[in-house]
Every structure is written in C-alpha cells, then in structure tokens.
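One protein chain omitted, others in place.
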Amino acid sequence: MQPTPEVVLAVVFLPFVAAALTPAVFRVLGERTAYFAAATALVCFGLVTQLSLAGAHGTVSYEWIPSLGVSLAFYVDGLALLIAFLASGVGVLILTYSGGYMHGEPGQAKYYATLLAFLGSMLGVALASDLISLFVFWELTSLSSFLLIGHYTSESASKYAARKSMLITVSGGLFMLVGFLLLVWASGQALPESTYSLVVLLENADAIREALTASGLLVPALVLVGLGAATKSAQVPFHIWLPNAMEAPTPVSAFLHSATMVKAGVYLVGRLRPLFLSEEAPLLGEWTLLFAILGLATMTVAAILAVSSTDIKELLAYSTASHLGLIVASFGFANEYGAEAGAFHILNHASFKAALFLVAGIVAHEAGTRQISKLSGLRKHLPVTAAIATVASLSMAGIPPFNGFYSKELLFEAAWYAGKEIGGLGYLFPVVAVFGSVFTFLYSVKFASLFFGEENDNLGHVHSPPATMLVPPAILGLLVLGISASATLGLGPETPINAFVGHVYGSVSPGDPHGFSVHFPTELSPYAAMSAVTILVGAALFPFYDRLHDGINALLRGPVRANWWYDGAVEGLSATSVRTIPSVQNGLLRTYATWALASVTVLALGGYAAAGVSLPAFEGFAITLPIFLVLLVAVVGAVAVDIAPSHVAGVLTLSILGFMVAIFYILADAPDLALTQLVVETLVLVIFLLVLNRLPAFYGEVNRSRAARDAVLALAVGATVFVTVLVTTAASPAEPIAGFLAENAGVPAEHPPFFTNAGGGGNIVNVILVDFRAFDTMGEISVVAMTALAILTLIRMRERGETQ
Amino acid sequence: MSTVVIAPLLVALVTAIATLVTRTNLTVQRAVSLLGGVGYLAAAALLFRSVVLPLGSAGRTIVYQVSGWQAPFGIVLVADPLSAFMVGFASLVSLGALAYSVLYVDAYGQKLSYHTLYHFMVVGVTGSFLTGDIFNLFVWFEVMLMSSYILVLFYSGPEHTRAALNYVVLNLLGSAVMLLAIGGLYATTGTLNMADLAQRLADGSNVAVTPVLGLSAVLFSVFALKAGLVPFQFWVPAAYRAAPAPVTAMLAGVVKKVGVYAIVRLYFTVFAAASLPVSLPFVSGDSVLAFFGPVMFLMATASIVLGGVGAVGRTDLDELLAYSSISQVGFILLPLAVAATAESAAVRTLGVAATLVYAFNHALAKSLLFLASGTVQEAVGTARFDQLGGLARRAPILATGFLLGALTLIGVPPLSGFFGKLLVFQTAAGAFSGSAAGAGAALAVALAGAVLTIAYYTRAWNDAFWGAPGPAVEASLPGRWSGPVEIGAEEGEGTTGSDDFALTGQVTVVLVLALAAVGFGIGFDALYASATAAARAALDTQGYVDAVLGSAAALAGVVG
Amino acid sequence: MSGRELDNRPYDYEGDRRTTVISRTVTRIVVPLILLTAVSLLLQGHNLPGGGFIGAVLTAAAFVLIYVIFGLEYVQTDVLRMSPDGDGHSPVGAYRWLFGGGLALAVLSGLTPILFGYEFLTQGVWFFKHVPLYEEFEVASAFFFDLGVYATVVGALLTVAAEVGTE
Partner (left out) sequence: MMGGQPQFVLAAVLGVLFALGTYLVLRRDVVRVVWGITIISQSANVYLVTMGGLSGFAPITGHGGSAESVTDPLVQALVLTAIVIGFGTTALALVLTYRVYEEHGTIDMYELGGHGE
C-alpha cells in the first residue's frame, strides 16, 4: 500500500514544529515541557505504527530544487519503519525519563527543543529517499547531537566532546556526500538521466555498479560512503567520539546510543547493501572486505575497550560501538544470515542498550557516582532497576534465551558460512567474531554484577528513582523479554516481531525477501558451538576481570589509542597554525611585496612563454634624440632617488624625474598631459616637503644580502616590463577605437544648431574626458574628492577608537 | 527602458553626494544614507527583474551606452544575468551592513565622511560589476579602493595605520600593474571594450593574439589581489581586523567578490574567446583557460590550506574570521579552476554557477560573522578568545546568529552554504569524465578545506560562545542579555544600558542575515536558477558580443 | 626632538613664514595671473589645451603658492575672509562644499539628459549663428560637467593642502 503523504510528512516534521514551539511552550508549562515533547514523540510513534500496520511501502515525493533534480522525497519500507519505530518509540521513553532526570536543571527549553529536532532529524534520515534530503537530515542529527553533547556548555569536557563529535561526524558526512555525488554521477552514465533518488538507484543497482566499476569509482564511492557510515556509527578508528559523548545528559546518551545518531550509520550500510551487493555477489567482494572487516574489528576493539572502562557510561559507550560493529559486520557478509543478523540486531540492541543507559542514569543520579570501582550491591536500594539491568545485560552478553543471543547467533552463522566458503584465511571471520564476543560477555556480566554482591562502603544514601525515570527502562526491559520470548518459542514468520524483522530483511537484501524466524538451537551446529565457546570462555575469564581490566589499560597507551592520534592531529594543527602564520604574515611589507611582485613576474613570463611569444627583432631605435635624452635624464633621476642620502635629496631628484616625464609628454605631443604633469609635480613636491618636515631622518641602512635579493626581484620585474613593452609596442592592431574618437570629436562640417552625435570640441583629449568617456571622469573626480575626505578622516579621526 | 542598468549606480552615486551635502545634520544624513541603501536594493531588484526573471529562462542582456556613444567607442554598461546576480547580492549585504553602521560607527565619524565613503564604495563595486569597458573597470576599482583605504583606517590607531599602510601600498602596486596590463591590451588589440576585445581576439586576423596571454596573466594578479588569494593574501588579516566591523563585512562580503567577478567576466567571457595554442609542461590547450586552470587550482589550493590552517590557531575572533575568508575564497575559486579545464559544457556551467553560489553564500555568511564579532567587541570590548567565553548563555540571540553563520560556511544543510559546498563537490566530481586525476585532486582539496573549516569554527564557537564566561564577558555582561527577542529567559536578568538600543539593532541585523542564509537554503531553487542563468551568460561569449555590439549598431541608427 | 614632541609643539605661523618683501610682491602679481590662466584654461579646454582638470590643478597651485609664501592663516583670514571654524581647523568646510558642489554639479549635468530621453552624461552642443561680436557662438553642455570637475578638483586639492598645511 502506498503510504499516505500527509502521514509521512507529519512523522518527519512534527518534531521540528514542536521544537520551534518549545520556547513558547516552556513559558507556559515549565518543566512539564517534557511531557509535551514526549507527547509529540508519541504521536510520531503512533503514526509510524499506523504506517507499519497498514503495510505501507512506497515513495512520497515533493519538489524541492527542481533545477538541480533534488526533491524532498521519502521512502517507506521495512528498514525505514524499523529505524523510525525505534527513534520515536525510544524517544517517547527518553523524553518522559528526561522529565525526572532534568528536574531543576537550567537550559531546559533549549534541551527539549534540541532533543525534538534530534528526533525529527533521525526520522528524516530513516525515511528520506532522496540522497540530498537524506544528507540534510543526516547532518542535522550531527548538529543536534553537537548541541546536546555540549549541553553543559561551561564544562570543558563537554566542549571537547562536542567538538570531537562534530569534527568526526560532520567531516565524515562530507566524505559521504562526495560518495553520494559519485553515485549520482554514475547514475548519469548508466541511466538516461542522473538521479538523486535512492529508490531509482536501488532499482537500477546492477547498471549503477557497472558504471562505477567501468570508471574505476566503485572502491572510491564505497569507501567515501563507508566513511560517512563509519564516523556516524563510531566504527574503529572513528569510535573515539562516542565515549566522550557521554558528557551529554544521560537521557541524551541513551537516545544517541540506542535509537538515533549512531543507528544512522548502520542504517545507511543496510540501505545501500542491495546497491553494492548483487545477488550473485562474490563472497569476498569489495563490500565484504570493507564492512565485514571494519565491523569485526570494531566489535572486537570496542569490546576490549569496554572491559578497560572505569565508568559505567564509558563502558556502555564502548559497548555501543562494539554492537554497531556487530551490525556492520553482519551487513558486510554477502549471505542471507548476515542480512538477518543485522536487521534483527538493530532492534535488539536498541531495546537493551536504551534500557541500560537509562539504568546508568538512575545509578548516576541516585548513587551519585558512575565509577565502576565504587559501585556494587545496588540491588538492595534499586531492586526494580536491578531486575531491568540484569535482563538487559544478559541480552547484551548474548546469553540464551535473551534476544541478544539470537542475533549474535545469526552473526556467527553468517561468519561461519563466509569462512567456510572462502576457506583458509576466511576462517578468521568466525574466530574473530568469537574472540570479540568473549569480551562482550565479560563487560556485560560486569555491568550486571554491579547490582549484586556486597554493598560498597563508599556509597552514600541511594535514593529511589521517581516513577518517570523508572517506567521507561521498565518498558524497555519488557520489550527485551517480549522479543526474547518470541524468539525462544520459535514463532513463525507471521508473528508481529518476525514479520517486522522480515520486512527489514527485505530492505537490506538484494532479490526477493523471504520470511524471517529464529528458534532456539536444538542441535550442535558449528555456530551454536561458537556461542557455547564464547559463554564458557567468558565465564572462565570473569574471575580475572580486574586483572584483564588493568592489563588492557597498561597496554593502551600512546599511539595504540586512536585518541592519541586525534588529539595529536588537532593540537598539531593548532600548533602548526600558531607557529607558521607569524612567519608568513610577518607584518613586513617587504615580504608581502616580494611575494606579490614575484608572482606577477612568474605569471606574466609564464604567460608569454606558454603562448610562445617571440621577442621582436631590433629595428633601430625608433625614437628621436630629444626624447632619448629626456628619458636618459629621467633614468638618472630615478637612480639618484634610489641612492639618495637624505629625504630632501630624494624628493628633489624625484621631482627631476617628474619634470622629465612632463617634457617627455611635450615631446610626445601631449600638451594637456605636460601641463597637468608640471603642475601636479609642483604640488607633489610641496606636499612632500611639508610632510618630510615632520618626519625623522631615518633612512634604514642597507643590508648587503637583502639588497642583493631585492635587486634580483627588481631585475625580474624590470625584465617583465621590458618584455611587455617590447611585445606590445610591436603589435599594431587594425582600427583602434581611438580613430573613431578623433574623427568625431570636432564639430562636423555640416551641423544642425543642436547636436549630440559629435564631440563639438577641438581638443580631442578634453572631448574624450568630458564626453566620450565622461563616465571615467565621473569616477576619477569621485576618487579625487575621496582623497580629500581620506586625508580629513585620517587627521580628524585620530584618537577615536572603534569600541568606545 | 535601459536606464534600469545604470539605476543602481546612479542611486549609490547620488546618495554618496547627498550624504556629503547633508553632513551638517546627522539625522538627515543618516536618513538620506539609509534611504539610499534601500533605493539601491530596489534598483538592484528592478535590474534583477528585468535581466534574470523569469527564473529558469536564459535571461537577457541589456546594454546602456553612457554618454550616448555607441560601443565600442563609448563606455557601455552591460547588465546580463551575471552582473545582475552580483549587484543583487551586493545590495543585500550592503543594506545590512549600512543599517548596522548607523548603529555602530560613532556619530562624529558618520558626520565626517563615513556615509559618503561607504556609498562611494558601493558605487565602485556596482560600476565594476556593470561596466563593459576595461579602463572603466580600472576607474571603478580605484573608486572602490580609495574608499576602502580610508574605511580600513577609519579609526586611527597603531594597528590600523600599520594595516592600512600595507593594504594601500600593495593595492597601489596593483593599480600600477593593472594600468600596465590595460595599456598593453589596448596596444595589442586597439580596443578597451570587453565585447569588442572578445570579438577581436576571436577573429584574430587584425590583432596579435599571442601577447594577450601574458597580459591577461598580469591582469589576473590584480584580481587575485582584490580577492585576497594566496600569494596575494597578505593584506587581508590585518586590514580586516583594522576596519570597522560593517566595513569588514563589506570588504569580505562584497569587495572581494569584485575580484572573483572580474575573473569570471574577463577570463571566461572575454579572454576565453581567443584561439591561442597554449603549451605548458603539464597542460596544453587552445584557450587561455588552459593556462589559468592550473594557475587557479594552485591558488585555490594554497588559499584553502593557508587560510584554513591559519584560522585554527588564532587568538582573536576577528583574526580567525579573516583567515577563514582567505580559505573560503579558495573554495570560491576552486570550481572555476575545474571549469577552466573542463571539456564538457555542462561541467563548465556547473563550475561557474558553483563559484557564484559559493560567493553569494560567503557574502551572506561572512558579513554576518564579522558583524556578530563587531557586536561582541562593542558589548564586551574585545574579541580575544582568552577574554571571551560563555556568550551562548549571556547573549543567546547573537550566539544563534553566529552559529548559523558558521554552520552555513561549514556546509550544514539546509543552510544556503551547504549548497555552495555541494556544487563545489559536484563540479569536481563532474570532472571525472575529463581528467580523473584532476577531479580527484580537486575533491581532495575541497574535502581537506571542509574539514579545516569545521575545525576552526568549532574552535571559535567553543572558545567564544561556550565555556565559562571570560573576564571581559563577566565584567561587561554580568547578566543575561537577550537582544531583540527574549527567548527562554528563565535565568538572570537582562542588562539595560544606553547602548542597548544600538546593540539590539546590531543583533537584529545579524539575525536577519542568518535567517536569509536559512531562507536561501530552503528556497535554493531560485538561487540556483539565477546562478545558472548567470553562469550561462558568463560562458556565452557570442551572446555577450552580439548584445553589446549588435545593439550598438541599432542605436547608432537612432542617434545618427 | 622626538616625533611626539615635534608633533606637540605649537605652530608658529609668523615665525615660520618670515618671507621677504620681494616674494610677497611677486606673489601678489603672479597669483592673479595664474588664476587668470587657470580660468582661461578651463574655459578654452574644449577647443585648446586645457580643461577642468588642468584649470583646477593650476588654481590649486596658485593657492598653495600663497600658502607657502604667506602662511595659511593669512590666506584664510585675509584673502578668503573666513574665520577658522569651530574645531580650530582651516576653512576646510568651505572646500568641502566646493568639492561636494562640484560632484553634485557633474552628476546633475549628467542626469539632465536622462530627463530628455538621452543617456546619462550625454553631451550636446548648441550653435548660435550670427551672434553680435561673435560670428558663431558655441555652447557645449560638456562645459557644465567640466565646471563640476573643476570645482571638485580645486575643492579637494585645497582640502588636502589645508589639512596637510595645518598639521
């Protein structure tokens, strides 16, 4: 069924409208704005549910920038609905929870407005089907998470974290944009018309892939788009922003880690999977090489880092990266199990991770610390929380019969088959998957263990959380149980959850979709064995958790940490800037003029050389003796200026040059010029002398090596001018426009009493100035008038600073 | 009626003189000046309507023969979609900066010369955009420069005189070099009219074409100097810091773009007409653009890198913005470099359109940012990062404006700046069919520059707007000051002072420009359609020549 | 003396301008001549060498000469019969009116043709035949523009000279 356009639009834009209204709402409702926001999310959730129940599938498109072929288009299918479901559903819970968590905190209007915009952006990412529309929402998630991570604006840790997430995710987004443009370019090669529409790209996946391969752009496009997904989904080595993002208020972390932001990356990988992965794709194509390896590496590295964490939110943050790695790796495998694993784990991860973050928020809020070493035995004070935490942690650990187990089992299956069919080194896939999962087991159990055992002495009084904070994680916990039950009972593909995951599977797989169902393993398949190994090894290692924790921390120093590179790059950039700029922009006119003039010389001579200009042959002096003599004196005058011992001597010799130029004008039959030059030269002389009167006798001794360098540049400039003059005087264009001016300047022999079609003056130069090119003169007298204003301003505005 | 072509220029010119004559009464003078600014916007809109609209059409070219002398003998003003586009965005920024000036510049300065100089700067800019004559272009450059010289050192002070000295000397050298190049072009081709020049170069039978490449290269350095491209960028940081905020907004927003416009107009419309074999060690071609493509690419790359790296480590908000300006002009030039060597006409059009869109967006965003920085300085007394901090809490509206400006330059959608970046990337990607290596290099440069942009704007934001309030902020904005509209003022109390009206007005200007950036992003279709029309006009040499010289013949009949 | 001290010392017109009787006399004769030449250059500019620019620089030169010989104060109070304006500066106000007016005149002379359907700055020539004394008499509208140029340049140059001179 085609989705109802209004419903789709409402889903995406309702949160934005609500965000815009939030400041006003806040004035009326105060802290209860949380419920306004939650209600907004609930409406979206309801609409998404309605779309889903109606079996909506199809495109909704509005013109946006028709001249660029960009539209505001949305596509509703299983994957889109899954992400929209999670975003709006978790959104309801998070916003409700915020009502309790943010009690009494400043900046709530901004907080809820941004959070709603964040929700809207995520819904937009999920539903957008135009690459540009998608990118718009994609960057808006980065932007709103920037603002949310930096919510506590005066904390330097928040500032650091926000900038880090912005630098990594927005940069990644730009790389992705370039990747998109390569896809669009390829669509132009493969299809009659290039397109931004994801749907059209997916429908013509084979043709697009061929066009990309033919132009050698398949790998670049894949890598660029992959960079966008990897930065967003915190894949190694871009995972580093995610732990810092816990500086945000805990509800934001929960939202960001479970249902928004980071899910955008895996969403994109899933969305583009059928584009890059054909049904007959090779087992180890570019796609698998990139994403399976990236995902497994992230899964393992982040799980190890989670074990090294000392803070519960940090632990959960690394765990998020690790699970996203799992999803990416699943999508990476070119078999159906991979697609199933990815689709199912998106749902499972959202359910248990959101619950765990909310639990962490309760712990931090009520116990007053997030230090793992200080927390234990919380069960006594927080019984309900403990139950939720246990369920969610076991699901995260991949322990049957919880839902996390089933999606991980599918990953093992995918990895196993991939390894088996590739053979040899291909077996590294299942091995690494198990290796990483062991650490997942370890930190998950560790998290659950915080609620058990002896109560830590350092813990003060632990409050009970308010209902608003307890109900949302409880609901999530129930969701975990629900999915677990459905899977364990081995219900068929037509049950709601399985049908839903089946739709998602359809979206991320090339070819025809088939039904989805999982069931509890009843025989010892290789992948069931992998699960068993994971749990057994994990259980065996758990007693040594603290030693592992210390050992990993001891190893993770310096360049081994990606953070070391990030901080080094950012600080290095800053240091480079601080260090180099003073030597480039050194305040010395000499440096500036040298660069500028040298560049002019290079450009000019390069231009002449590139065009193959030949210097004209010498044809005699072409000049009369008087002119020659005058020019000679002028040059002597100029030389004298250069070596003048004092300012006065220099000004006087400069005047000699000026007067010689005047005489040159006379000899060149330019009487007007000569007159003007004479008078102006006199005026300049007077002003020079007046000003020099006030200046000290500083002449700056000449440094030999500098003078030599300057002389080289001066010679180069001189040579450029020499060539230019020679080349241009040798040219003789036919019919220069001056001819017309000379002919029409005077009074025509036959003329009416009034005419405008001739100059009407004998002095052609003046006629040009006041008639032919009076417009130039208009500009020139403006300049002259401004000179006067300039000097007035210079003298009268002194002592008046800009900020008074 | 073709008077619409000269109307913006005349409005600005008359306003400049009127502010000179009415200087005895500040109120009248301000009113005249603002009225002139509005009139200029209206004239620009009229021009835009006559030349570019309806959107999606190829547009028209209207020629105005100043003094009634036919082209190529007299001076012509030519309004085609390219010129109208430039005048249009100049009018937007200049009205914003003017309104800001009235609230910002001290009364004595306004009375003395500020308004006159400001409008003369607009005159110079407008003349440069509209003229069809290369010597006339020189004249308007001089008008623009003379006013900018003095506006840069409007407030005397050691930093200002020093900055102005470098600025003035470099530009005086530039003027001499420009005169040399124009003289050389006249000597080789015998004409000053751009259309005639293009025609004579295309014809090639009556003129020696070979020297033109060298001469146009000399001229290119002048435009690069105006645009502040590496290695002619030296004057930029100090001059931008020295000038009063609204002047910097104009310098960065509009005056710089004159250099960019001149490059588009002269190199793509005029010099490209010359059929001239060009051979360089790595490139060869049969157009001057084969030479300028690599030149522009090198300059753009160097500007992006130097400006970007330079901006990251600055200690002062104004200085950071100035370096950003160098970097952003690199972005503006980059698509032109691709367009210069692109084989496909579509990519060439796209490249020029990308340049124009980026220039437009930069004009909007950078003027907004400089104005915001000016308000910070006026409210707090300094723009040094170590004195700032916490402004997001203390002045939320101003902070919002600044954030939007920074985001549009970073390229966050749906702000207009995003589309600038998109088109730059698209141009580079489009070059894949021509030279994959070139496209790859252009993409790499653009991406590196984009990452640098994020790095320095997040730094500016973190140090000035987030964090604990710095000493200067704590001293001058002890409470929360919300500007024109109070949003969520749940804490602290607004400070009231005598400056409040002026500051509120300034913040309003910043906010209006920020909203314009949002508006042009969401309504990008109109902007893109006009930029495309402008790009087509810029690349249509024959159309330009026909419009200028053809209508001249028609007019000669009327007059004769 | 350092720069700052130099700058702060009171300006002594009388002491600085001990000019001889001869130079004063010569100037009294020469200056009117220069001015006369300047005006005639302006008037004849359309047909013979000359014009607004040249006339203006020459006029300005004449004034500068008087400045140099007699000192600023003398020119301003005795020759031009002006009193120094409020902020103790030269009669720059008057010069500003001069160049402001000159610019206005130039622009107005350019705008006038627009009213008659011609382009901006279109110049026309009227010919009157059989005028007494002159056989033919020619009035070029360009003259008004030239006059504007003249006034602008004179005003601007004198402003510059006066500002630099008083410093």
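In order of appearance the chains are A, B and C, and numbering begins at 1 in each one.
Simple rule for what comes next: a contact is a pair of C-beta atoms (placed from the backbone, for glycine too) under 8 Å apart; a residue touches a chain by one contact, two chains touch by 3 or more.
Bear in mind that the values here come from a model prediction, so they are computed numbers and not experimental data.
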| item | value |
| --- | --- |
| Neighbouring shown chains of the undisplayed chain, as defined at the top | A, B, C |
| From A:S156, A:T213, A:T310 or A:N586, residue that would touch the chain that is not displayed | A:N586 |
| Contact partner of the left-out chain, one of A:Y62, A:F544 or A:F722 | A:F722 |
| Sole residue of A:M1, A:L489 or A:V691 that reaches the chain not shown, by the stated touch rule | A:V691 |
| Missing-chain contacts mapped onto chain C | 2-4, 7, 47-49, 53, 57, 153, 156-157, 160, 163-164, 167 |
| Hidden partner chain, residues of chain B it touches | 135, 139, 142, 146, 149-150, 153, 156-158, 161-162, 164-165, 168-169, 172-173, 175-177, 179-180, 183-184, 186-187, 190, 192 |
| Chain A, residues in touch with the chain not shown (by the definition above) | 586-590, 593-594, 597, 616-624, 627-628, 631, 634-635, 638-639, 641-642, 647, 650-651, 654, 657-658, 661, 664-665, 667-673, 676-677, 680, 683-684, 687-688, 691-692, 694-696, 698-700, 710-711, 713-715, 717-723, 725-726, 728-733, 736-739, 741-743, 745-749, 762-765, 768-769, 772-773, 776-777, 780, 783-784, 786-787, 790-791, 794-795, 798 |
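We take it that only the chains that are shown with their structure count from here on.
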| item | value |
| --- | --- |
| Arrangement of touching chains [line / ring / star / complete / other] | complete |
| Length of the line joining the C-alpha centres of chain A and chain C, rounded to whole Å | 61 |
| Chain centre separation in whole Å, for chain C relative to chain B (CA means) | 37 |
| Shared-contact residues (touching 2 or more other chains) in chain C | 96, 100, 103, 107, 118, 120-123 |
| Residue list for chain A, restricted to those that touch at least two other chains | 756, 771, 774-775, 778, 782, 785, 787, 792, 796 |
| Residues on chain A engaged by chain B in the complex (per definition of touch) | 23, 26-27, 64-68, 106-110, 132, 135-136, 139-140, 142-143, 150, 153-154, 156, 158-159, 162-163, 166-167, 170-171, 174-175, 177-178, 181-182, 184-185, 215-217, 570, 573-578, 580-581, 584-585, 587, 589, 591-593, 595-597, 599-600, 603-608, 610-613, 720-721, 723-724, 727-731, 733-738, 740-741, 744, 756-757, 771-776, 778-780, 782-783, 785-787, 789-790, 792-794, 796-804 |
| Footprint of chain C on chain A - complex, ascending | 671-672, 675-676, 679-680, 682-683, 686-687, 690-691, 694-696, 747, 751-756, 758-763, 765-767, 769-771, 774-775, 777-778, 781-782, 784-785, 787-788, 791-792, 795-796 |
| Interface residues, chain C side, partner chain B - complex | 96, 100-101, 103-104, 107, 111, 113-114, 118-123 |
